[in-house]
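Apart from one protein chain that is not included, each protein chain of the complex appears where it belongs.
Then we have chain A:
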Amino acid sequence: MQASTETVFLYPPTPLSARCYSHAKVETDEEFDARWVTYFSKPDIDAWELKKGMNTLIGYDLVPEPKILDSALRACRRLNDLASAIRILEAVKDKSGPHKDIYPYLIQELQPTLTELGISTPEDLGMDIL
């Protein structure tokens, strides 16, 4: 029986670099935003891709950046779909949850685009109240 030079732990203490985390590269916020802006910027995007993109984006645990929404709204314009544009605005407001200051910020950032494309906000159309 050999003399053991190390005591045995139930959970061997490993140095930081050898911890059992995934070695996948974590995407930065900027990369995430850029990827989505590119997705919606496709010139010949079709209706299904817009729906799929929006539904996926709303499924994430975040409120999309104004630049992503801008790209999505312009995609709606290319598809001649005003209803979806308004719906996107409603969805991000709902997505903000209890943080009531996010939506006004988004509208403020998107105002030039909204005016340019002629998209009315749900508030303008009186659809934010029952």
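Everything that follows uses one rule, which is that a residue touches a chain if its C-beta (ideal position, glycine included) is under 8 Å from a C-beta of that chain, and two chains touch if they have at least 3 such contacts; residues count from 1.
Everything that follows uses one rule, which is that contacts and distances are computed from a predicted model.
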Record-based protein name (UniProt) of the chain missing from this complex, from "Annexin", "Cytochrome c oxidase subunit 4", "Afadin- and alpha-actinin-binding protein isoform X4" or "glutathione transferase": "Cytochrome c oxidase subunit 4"
Among A:43, A:98 or A:118, residue touching the chain not depicted: A:118
Chain not shown, touching residues in chain A: 50-51, 54-55, 58-59, 77, 80-84, 86-88, 90-91, 93-94, 117-120, 122, 124-130
